[in-house]
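This view holds just a subset of the chains, kept in their places.
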Amino acid sequence: MSRIPGRNFLFVPGPTNIPDRVQRAMVVAMEDHRSSKFPELSTSVLEDLKKVYRTGDGRVFIFPSSGTGAWEAALTNTLSPGDRLLAARLGHFSHLWIDMAERLGFEVEALEVDWGEGMPLGRVEEVLRADTARGIRGILACHNETSTGVTNDIGSLRAVMDACNHPAMLFVDAVSSLGSIDFRMDEWGVDLAVSGSQKGLMLPAGLGILAASQKALHSMQSATSRRCYFDLADMIAANATGYFPYTPALPMLYGLRESLDLIFEEGLDLIFGRHHYLAQGVRAAITEGWGLALCAREPACYSDTVSAVMVPGGIDAAHVIDVAFRRYNLALGSGLSKVAGRLFRIGHMGDLNELMLMGAIAGTEMAMLDVGVGVRPGSGVAAASDYWRSNDRVPKRRTGRAQQYYSGHSTGTVSG
Amino acid sequence: MSRIPGRNFLFVPGPTNIPDRVQRAMVVAMEDHRSSKFPELSTSVLEDLKKVYRTGDGRVFIFPSSGTGAWEAALTNTLSPGDRLLAARLGHFSHLWIDMAERLGFEVEALEVDWGEGMPLGRVEEVLRADTARGIRGILACHNETSTGVTNDIGSLRAVMDACNHPAMLFVDAVSSLGSIDFRMDEWGVDLAVSGSQKGLMLPAGLGILAASQKALHSMQSATSRRCYFDLADMIAANATGYFPYTPALPMLYGLRESLDLIFEEGLDLIFGRHHYLAQGVRAAITEGWGLALCAREPACYSDTVSAVMVPGGIDAAHVIDVAFRRYNLALGSGLSKVAGRLFRIGHMGDLNELMLMGAIAGTEMAMLDVGVGVRPGSGVAAASDYWRSNDRVPKRRTGRAQQYYSGHSTGTVSG
C-alpha cells in the first residue's frame, strides 16, 4: 500500500499514541545492562509503577513480553495444575484469559454473560457462597473488557468476596485500564494485576507488567505449575540488586521512565478525569449525535478508554472500518469473534485531547456515511463539542464507583 | 506553560507538520562535509529541487538561512544600489520584501493594493508601458501572499511583461507555494524564485532556497551590491564539485533528500490536486458552514495553502487564536500588521489529510463559540465533510490559471 499523506489517526484501543517525549526517550544507544549504573533506571521504574497501581505492599514485575505474557505469569506463579478458578466470559479478552487458564491446566468455571454486560456480581456471589469447601483458588476479572467497552467494578467484586469471606485470590486484567481508569490495587485487595506497556502507559507493546500482592507472592511457594521464563522468583532475585534475569528491552525501560514522569506530572487523578471527560464527549457523539447504541448496556459500566459502537442492521461494521482506514487514514477497532461485523470500536485512551478525537469522530462519521449509515453530517462533532465546551477538561473528582454493588440494588442479597 | 496532553494541532501557515519519514531522516550523526562521499547527497538534492521548481535551465541554491535570506540573496546578487523595482504591496510579506529591497538600497515603486486583492495586473501593465526607458530592473511578486491567503497568477504577470516587451527580471516569492501550488519557473519565465524549507518541503525552517534563471545568473556580473554570505558565485564554485562554501546543515539536507523522495513518490501534480481538494473543504467550512468571509476577494485568487478568515465585527481574532491554543492545543495564524485582530489564518499546506483538518476545523469552531462567534456547532465539519465525500482526493488536473489575465476580462486592455 502506498503512503497516504498526513498523519494516521490511531483509534484502536491499543496500541495508543506515543507522546513525543516518550518517543524521544526511547532513542537510546544500547548499554551494559549489568553495569553499576543500570540499577538507577530499573529500580526507579519498578518503584514508580507501584504508584500507578496504587499499591504499597505489592511488588511489580516487568517482562519482555506482551500483556498476554503477564496473564500467564499471574497464573503459573500462583496456581498448580487442576486448581479451580471462577471467571465471567463477558467479551473477547475475558474469554482469552479463560482459554489460557484452561490450556495451562486449570479448571475454570466460566459464567456466560451477554457481551455488553458487566461482571454478574450476584452470580459470582452465589458461586462463592456455594463453594463451602473453598475449592475456588482464584477469580479472574477484566477491569476493562476492551472488546465491549465495559468497565467492571472491581471494588464491588472485592466487597462480594469479602462478604462471602472467600479466600480466593483476585486476578485482574488491568491492561486497558491501568493509567487511564482509576485502579486501586491495595484498596480493592487485588492479588494479581496484569497490564502491558501499550495502553495507558503510552509506550509501544513489548512489556508485560504484573503487580502481585504479598498473598500472591506467598502462594508461589506452593504453586507447582511449570514456569521458567515467567518465574517471579528469578525476577525477585535479580531485581533485588537492580538487574533482570535476562537482557531487558532497554529503549522500553527508558520510554517507561519518561512515561511515568509524564503521568506524575499530569497527576493520576487528573488523567482519570481527562479520560472520563474525553469519553463523555465521544459517547455524546455516538448516542446523541449519531443516535447509535453502545455495546455496553449500563452507563455504570461505560468504559472511559474504549467505546464499542453497534452499527445499524444491514451494515457490516468491517466495512466502516475498512473505508475509515483506506480513505481517511483512520484506524478503528473491529468487533471480535461473537460481535464481529456488528460493532466497531473507538479507543480513547492514553495521550489524547479533544481535537484528536474530533478527527476520529469526523472520520468515523464520513466512513459511516460512505457505507450507508444514515447519520447527519457534523452531528457527532456537534454533540462532542457541546459536551466539551460545557465541561471542564479536569472535572472534579468523581465519587468512586467501588462499593456501589453493596450500597446499591443488591444490598439485600448480601444482608439476606 | 505545562504540557497539554495529546498532539498539538499545527495550522499556522508554516512551519508545517513534518512527516515521520522526514523526521527520522534527520536523525543523523554528523559527518565530514568535505568527504569524498558527501557530493552524492548534495548533488542529488540540488538537482531534484530543480524538478520541484520545474526548471531545466535554472540553478538552485541552498543556504543555511530562512526564506528571508533567500529574498536577500535574490536581490543582492542581481542588482546594484539605486536599481529600480516594481512591486505591489498586497499583504504583510510583499510589504516585508519591499521593505528589505529599500533597506538594501534599491528604489521600489510599490503599488498599494487593498489586502485581500491580488496583483493589479492592469496597473502593472500601465507602469511597464510607461517605463519606456526600461529603467525598471525587476518586478517583485508574491506567488502566494501568506498573510491574506491570496495566490497571484504569475503566468499572467509574465504575459503582461511579455506583452509590454519589458526586460525586467521577474522575482517571485514562492515560499508558501513551492511544492504545494503549481509553480512553473521556466514556463512562466521566473528569474529568481525564493523559497524555504518549512512549508511545502515539509522540513523545519533552516534552509533558504533560491532558484535563478540563466538571465539572473548573468546579471550577477554587473550587480555591484555588496554580498558575501549570500554570494551565488561562491556557491556556484563550491557546488560544482558537490560541496558548500561553509558547513552545511546536515540533518536538513538529509531531511530534504527524504522530503524530495516523498514528493516524487506522491507526484507533484497529485500534491497540487490534494492541496486544492483539501483547501476547498476548508473553504466550504468557512463560507458555507460558518458563513464567514475569506480575506481573499476573488475565488480566482483563493490560496490552496492558507485561508485567512475574517471574524465578525466586535470580535478580536487574537482572542479566537488564544483560546484555540490554550484550551484546544490548536495553533492558528494571526492577522499581521494592517489586519491584526481582524482575521485569523488556517494553514493547509504540506503533509496533511482530511482528518487533521477536521480537528482544526472543529477546534476553530469551538474556539469561536467560546469567544462569542455565533456559528452553528458542527457546521464547519459538515460542510467540509460534504465537499470531501463528494469529491476525489486526487481530482483531475485542473486547467491552469495562467494566461487567464489575457484570455479573460482584461484582454481588451491589452489589445487596446
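Note that the chains are named A and B in the order they appear, and that numbering of residues resets to 1 at the start of each chain.
The criterion applied here is as follows: a residue touches a chain if its C-beta (ideal position, glycine included) is under 8 Å from a C-beta of that chain, and two chains touch if they have at least 3 such contacts.
Keep in mind that this is a model prediction, so the values were computed, not measured.
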Number of copies constituting the complete assembly, 2 shown: 4
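To be clear about the criterion, only the chains that are shown with their structure count from here on.
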Separation of chain A from chain B, taking each centre as the mean of its C-alpha atoms, in whole Å: 47
Complex contacts: residues of chain B adjacent to chain A: 2-7, 9, 17, 19, 21, 27, 262, 265-266, 274, 289, 328-330, 351-356, 358-360, 362-363, 365-366, 369-370, 376-383, 385-386, 388-389
